[in-house]
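The other protein chains are all here in position, but one chain of the complex has been omitted.
After this line comes chain A, so read on.
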Amino acid sequence: MAAASVRSRRRPRLGDRAVSFILSGLVIAALAVFFLLPVLAILWRSFDVQGGAGLGNYATTLSDPRIWELIGNSLGMAGLSAIGAVTLSYFYAYALQRTNVVGKSILRMVVMAPLFAPSLIQAQGLIFLLGRNGIFNRFLGFEIDIYGFWGVAIANTLYTFPYAFLILSAALAVADARLYEGAIVMGAKPWKIFRTVTLPSTRYGIAAAIFVAFSLSITDFGNAIVIGGDFSVLATEIYNKVIGQAQFHLGAVIGVVLLVPAALSKLIVGYISKRQHSQVTDKSVALQVRPNRRRDLAYGAYATLIAILFLSIPLIVFFASLVKLWPYNMTLTLEHYAFDVQNGTEPLWNSIGVALATATLGVVAVFIASIVTMKFRTPLSGPISFLSTLPASIPGMVLGLGYVLAFNSLANPLNFLYGTFPLIVLLYIYYNHAQGFLITTTSLKQVSATFDEASTMLGAGAMRTLFKVTLPLLWPTLLGVGVFFFMRAMVSLSAVIFLITPQTQVAAVSVLQLADRGATNQAAAFSVCIMAIVLLMLLIVRGILWLVGARGVTLIR
């Protein structure tokens, strides 16, 4: 019998089922140790009082009127930043999606700048522009006091703008032309159309953007510490409690408090994104932008203004990195790039190494997690999918503190990782796991299941299908995910702030420390280097994708 002889010739292999269970087990174990454990450590520590468990830490913290002042500061600042960022980015996205302004690709690129740099670059730039020794006050005769509430709010508006822009841009990109044509036929004026059609059809996007911007602002630490002056927020308070006073239990309490708005906003965004889908049906007709010169000029002017604002931050930082001593001696020099202060260029190289390792291992981690939730399904698939998307709701700072609490403990057999680069890499991977996982699973869904079935019917096991069919189709996306991990590892500050030691310095933290001790020019040079490395990486990967002809891979998220 032909069939039987074919079968007996085949090499024995590990059963697909066994492979699925082994991989699922590895994924869930890693998520448990490097994500769940640190979060539980924070919770446990916040309830840990002398002689047992209780609400003592909460009572102590919450009875202090200062904490309520900080909560008020945080809510006010983050609320203002969110509204500012969403309002500005809505019209910016509108200009790019619904009008014929010129130079759309450049305009789109420019407002992405904040993603390429440590968040605190906004504060750095604002200080060079509007600070005590900034251009406006020093040379143009203004008397602006930027330090404090307004400085932090403006810096975070700029910082969260691109995130809001990406969401709103996607919301404005889909539109049903039939609604607009209907409105025009009925004689509606542009403003009425905007109020009755455009705004309602993007309301979920607006809500999602507000929540994302809000939770990014309220958990951001870099801008607040650089430009906040005497103005404190919850994020800076954790830093002071933990680094300044070594009061881990109080830091943990504030961490839990910070989890609340972040988790809430994630829940709401999840709820919203589920509803957004049903808006455009397969019957929708794509909207064509009608020519309108006056509208295009108005939006063009607005977009250019915003673009200039976004360019001015990295440019002023770049300029500051080139002058001898801002603002007293403005002679141009490259001396700050010698990095003869602190640890020299070491943190930069460390960061590159950490970022490369994060990119490589991060891609492997999210790829395997995606595979075991979507292709090699086992009873563990559900829990893995849930755990994999959870990190998105944990602020970096809180997860970072969780790592300290979990791995600094001698009771943890993985204690040896504490104070090493591998732990920093792991933190970056699991901090950004949710987004990488979502990108990968979305892309996997687009790889037709028929390919898997065709491969199976031709006699291939799950692993062969994975390596011969799935991976060759998915690698451009995975490269994109790698770039995402690389970028995040280069620029993230708040997640890693508690984990660095003198032996494990990274670049983003160096910027903070340099800025903190007044070496503003060197700090600027460091920021410039981080941006240059991220941009270089983007260019290289873009080039590779262009060479192999892979289209439609989004690198900036």
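Just so it is clear, contacts are C-beta pairs under 8 Å (C-beta built on N, C-alpha and C of every residue); 3 or more make two chains touch, one makes a residue touch a chain; residues count from 1.
Heads up, the rule we're going with is that contacts and distances are computed from a predicted model.
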| item | value |
| --- | --- |
| Candidate names "Cell shape-determining protein MreC", "Carbon-monoxide dehydrogenase small subunit", "ABC transporter ATP-binding protein" or "ABC transmembrane type-1 domain-containing protein"; UniProt protein name, chain not shown | "ABC transporter ATP-binding protein" |
| Candidate in contact with the missing chain, chosen from A:G52, A:G187, A:P291 or A:P472 | A:P472 |
| Candidates A:D145, A:E181, A:D340 or A:E453 - the one touching the absent chain | A:E453 |
| Residue of A:D16, A:D48 or A:D296 touching the missing chain in the full complex | A:D16 |
| Residues belonging to chain A that touch the chain removed from view | 2-3, 6-7, 9-11, 16, 448, 450-451, 453-461, 464, 468-469, 472-473 |
